[in-house]
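The complex appears here without one of its protein chains, the remainder shown in place.
So that you can tell them apart, the chains are marked A, B, C, D and E in the order they are listed, and the count of residues begins at 1 in each.
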Amino acid sequence: MTITELLAQFANPETIKTLSITHKLLAGLVTTVLGMGITFIALILLQILISSMDRLINRGVAPKDNTQATQASVNKKSDVHEAQDDNELVAVITGVIAMQLKTSVDTIVIKNIAKIEDRSPLWNRAGIIEQMNSRL
Amino acid sequence: MTITELLAQFANPETIKTLSITHKLLAGLVTTVLGMGITFIALILLQILISSMDRLINRGVAPKDNTQATQASVNKKSDVHEAQDDNELVAVITGVIAMQLKTSVDTIVIKNIAKIEDRSPLWNRAGIIEQMNSRL
Amino acid sequence: MTITELLAQFANPETIKTLSITHKLLAGLVTTVLGMGITFIALILLQILISSMDRLINRGVAPKDNTQATQASVNKKSDVHEAQDDNELVAVITGVIAMQLKTSVDTIVIKNIAKIEDRSPLWNRAGIIEQMNSRL
Amino acid sequence: MLEPIVAFCKSTGFAALTPGAIIMMGVACILLYLAIVKKFEPLLLVPIAFGVLLTNLPVAGMMAPPILEIKDNMIHTIEPGGLLYYLYQGDCLGIFPPLIFMGVGAMTDFGPLIANPKSLLLGAAAQLGIFITFIGAISSGLFNAQEAASIGIIGGADGPTAIFLASRLAPHLLGPIAIAAYSYMAMVPIIQPPIMRLLTTKKERMIRMSQLREVSKRERILFPIIVTVVVSLIVPPASTLIGMLMLGNLFRESGVVGRLEDTSKNALINIITIFLGVTVGATASAERFLTVQTLAILALGVTAFGIGTAGGVLLAKLMNKFLKVPINPLIGSAGVSAVPMSARVSQVVGQKEDPGNFLLMHAMGPNVAGVIGSAVAAGVLLSLFGK
Amino acid sequence: MLEPIVAFCKSTGFAALTPGAIIMMGVACILLYLAIVKKFEPLLLVPIAFGVLLTNLPVAGMMAPPILEIKDNMIHTIEPGGLLYYLYQGDCLGIFPPLIFMGVGAMTDFGPLIANPKSLLLGAAAQLGIFITFIGAISSGLFNAQEAASIGIIGGADGPTAIFLASRLAPHLLGPIAIAAYSYMAMVPIIQPPIMRLLTTKKERMIRMSQLREVSKRERILFPIIVTVVVSLIVPPASTLIGMLMLGNLFRESGVVGRLEDTSKNALINIITIFLGVTVGATASAERFLTVQTLAILALGVTAFGIGTAGGVLLAKLMNKFLKVPINPLIGSAGVSAVPMSARVSQVVGQKEDPGNFLLMHAMGPNVAGVIGSAVAAGVLLSLFGK
Partner (left out) sequence: MLEPIVAFCKSTGFAALTPGAIIMMGVACILLYLAIVKKFEPLLLVPIAFGVLLTNLPVAGMMAPPILEIKDNMIHTIEPGGLLYYLYQGDCLGIFPPLIFMGVGAMTDFGPLIANPKSLLLGAAAQLGIFITFIGAISSGLFNAQEAASIGIIGGADGPTAIFLASRLAPHLLGPIAIAAYSYMAMVPIIQPPIMRLLTTKKERMIRMSQLREVSKRERILFPIIVTVVVSLIVPPASTLIGMLMLGNLFRESGVVGRLEDTSKNALINIITIFLGVTVGATASAERFLTVQTLAILALGVTAFGIGTAGGVLLAKLMNKFLKVPINPLIGSAGVSAVPMSARVSQVVGQKEDPGNFLLMHAMGPNVAGVIGSAVAAGVLLSLFGK
């Protein structure tokens, strides 16, 4: 029988019982090849798109040295969304602290998820008012 | 055909196709007259009731001069509900600021919606305890 | 008829109408005996289990004098869950205050329900990170 | 042009306005007055009262069921039902009350009960009001067993339990029962003190009780698990209420799921409270509410509270016959639950005699035990009279 | 091994990708641009736009209904429906918009309206846009009465009302109508000023209005009750929207149910906004959206806003013929609601003439009145053209 027929019988809870163990394993192998193949195709396609997005958007942005860049990214983020939890930040801080102070990571965690200030006092208003100021 | 029949056919997605454009427009006009009429009736009735409510409840409350009244209203409001967003307040502040400081309205907005303090620690308790103090 | 038959007829909205008032009252009495009996059995069983739990878990924990114990319990609790509302605390404070200062209970209430700090910045993360520190 | 206007006038609510509807709107306004001005359980009575108002608006049909068409394995909604009809499903399917109980559990500190397990006896005794009222309702001849049970449970002084049982046994009485339950819970400081004074001597009221022992975190964590298992084994129909109450309490005491505890006692319980309150009120349509039954329910409800109070106090006195260290009988009345109000009544009445006597912490024990007690009683009634 | 690969390729979305779907994804991206970069009503347009994107992903079937089997009193789900199909039930059963209105009520201060009840007339006049647009839609010959009504309501400048009516009368147009409503609400500062200047003299625009009186707490509490009863009696089909709007406002003004007010204007409204936005967007499938009707809806929608603005301004001028103390006609335009934006437009246009003239507080009156006005208009249309 063809692989398609095999897969069909394999996928059917009734007919699978009729399959020999070899057939089952073959079907399992096909599934694995298909599954890993498609997973890789999808994620490689994403990789290509994201890399090209990078090239399209950020032209001539040179990486800075560690400390500065970190600083920057931290500040920049905290501008972008107010007081949101920032994994990179956690990373750096935890890393450093882990080496020296042995402070509980919790404290950092708690700080990070300070609830963001609600930016819209009336439902669907915030955006409006901002643009009014820009427009009028 | 009578206007009622016309409206009936007009309201029926099947029969409306059979109506001439003049009939349709007539029906549309009737709808408009009815709609605006009823809307006005409802809101005028509300106006009357609210005005009379005013007369019934607030006897001999003289309006104060702008600044004071504003002050008052602001304070009074913030007594009434703790730290709730108060459009009047926004209005005055925004107006003033818009003239001079050109501060982003957002800041005001954010302040206004500071989450009100939850007044009942146990479900359906707060009210109870208050009145207990009054009663016992 | 047996009590079981009586209860069966009593419980059936159709047949209950056929019962005499005496029968109804008898059935009501049986219900009361059953109900109170089972309620007591359940809660006495709980009492026994909780008392034995006490004996099993806390061996040789002597009660301290009022003020200290209170202090302790208050502190201990606030370690256990951060800033949660603690009825015992309310009790003591309210009691004392009620005697002297006549402060509104609300203020206490409000303090108590200060929202607990969210201890997990990423969904199902907090626990993980803690144990990591312990394990690695 | 006149015709359609006449037609429209016929379609307004004024045309369909009945005296009953007008009276019910008045009732709604009275309830709003009690809730907002008199602060009677506002968190429940405001939504309930508004639900009463909405359901009695003629023609609006906010409780109207949808018109469906079921054919060839498809369910089509020809005309959608009213908003309150859909929200009401959460009540009549028994979904909302247990979820509220989960929030209550996350808010409740069972420490005083764990520290003094004898409290459980008082929490059981105070359920006497439920069953005596049940007999009263039966002997009134106005109610069948299911209805009488739903009325008796008012004596549990516990809103969600009353709504849970009534929605299963007598949904048509949900409105008056819920209104009675919450109104009387708010009136506990008026109902209880005279009964407490009547049944106790000045000497008894002056009994001081020794400081409660500390409760370890481990006990606090084991408690909800034990209660869930034991109660559910003895009274399976009570397991939904008790189980969710204890799940919420476990969120609280485990100390490792702060976000779940926070949500269950804030966002979630508030959302459900709004839906539950409005839809419970919405069951009180004129034809259902303006009946002699309603008056009977209001009368029976207050007796239930009174008898429950007496039951607690009297058992406390009986216990003193056997205990070396006596307990103050005033804490018995707290067994009716109405947390934490009846506990504070115990303290205030106690302080009348001896200003230095702090009973509140001791009264919290029977108080929270009463919540468990009435859930158990509800379970028994459900197993006896449930479908 | 080739076969299954081919088979799988056939099952991908690429195989089923239609030009329409590609265009709709483009539309979704444009909407996201407007929402995120241009800040057009982001709270609604971000979910709506993403819903448009999701519903047009081939094969994904996120709006697919479930396959059921109904036999011997059991309903079995053979194959579950798509996520968005289930969430969409909240729209088409009319559950979500009233709940959003409850949150809006909890956020809205009706004080300026209570202080100046004349505002209600302006709020009524601004609904003219709804009905003129209705006639326009009819005369276009593209729409039946139900569809025309749903398009007209765009002129109400009130998202939930538009979605509520459209979901009842013309669910297949929900997508374009919602998108038009929110886009134009965001563009009010562009649409209104020219019309306002055209219809008013410099002298009129410079009219100063006297300080609004203070509003007592008692008035604030009575207001939602009165509005609910009166509006529901005159236009029963409006009672769901108005009732929930006023319930939310009562939560706010009563001052005794802080937690319910908080939840209804935060957690609850946010959750529903996400579900409503995504599912409303999800109705905009290519075959439904890429039609001449959609273009007509966009064109008619903007006229609706314009006519509404004119209606408010003109009535204000008319009123000045009779009033001793004249009102500034610029506040009339605020009657279209789009709270609080059109009110701020009134102020800004007024300040252009006289920087010392603060109209915002006075414009808030017609502004919130417009919300009530369009709900009433929606009720009328529902009673005329509803099933």
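Observations on the structure shown:
Everything below uses one rule, namely that contacts are C-beta pairs under 8 Å (C-beta built on N, C-alpha and C of every residue); 3 or more make two chains touch, one makes a residue touch a chain.
Please read all numbers here as calculations on a predicted model, not as lab measurements.
Partner chains of the missing chain, restricted to those shown and counted over the full complex, are A, C, D, E. When the whole complex is considered, the residue among D:A21, D:I191, D:V235 or D:A282 that touches the unshown chain is D:V235.
Between the chain not shown and the residues D:I225, D:L295 or D:L323, the one that touches is D:I225. Considering the whole complex, the residue from E:I5, E:I23, E:L57 or E:C92 that touches the absent chain is E:L57.
Along subunit C, the points of touch with the absent chain fall at residues 2-4, 7, 30, 33-34, 37-38, 118, 120-132, 135-136.
Considering the complete assembly, subunit D touches the hidden chain via residues 67-70, 75, 92-95, 98, 102, 168, 221, 225, 228-229, 232-237, 239-240, 243-244, 247, 250-251, 254-257, 259-260, 262-264, 267-268, 383, 387. By the touch rule set out above, subunit A reaches the unshown chain at residues 7, 10-11, 13, 16-17, 21, 24-25, 27-29, 31-32, 34-36, 38-47, 49-51, 53-54, 57-58, 61, 63-66, 69-70, 72-73, 76, 80-82, 84-88, 90-92, 94-95, 98-99, 115-120, 126-127.
Note that in this section only the chains that are shown with their structure count from here on.
Separation of subunit A from subunit D in touch steps, taking the shortest path, is 2.
Set against the C-alpha centre of subunit A, every other chain centre is closer than that of D.
Just one of A-E, B-E or B-D has an interface built like that of C-D, with over half of its contact pairs in common by residue number: B-E. Separating the CA-averaged centres of subunit D and subunit E is a span of 39 Å.
In this assembly, the C-alpha centroid of subunit B lies 43 Å from the C-alpha centroid of subunit C.
In subunit A, the residues that touch at least two other chains are 118, 120-122, 125-126, 129-130, 132. Residue positions of subunit D with contacts to 2 or more other chains are 8, 35, 39, 42-43, 107-108, 266, 273, 340, 344, 348.
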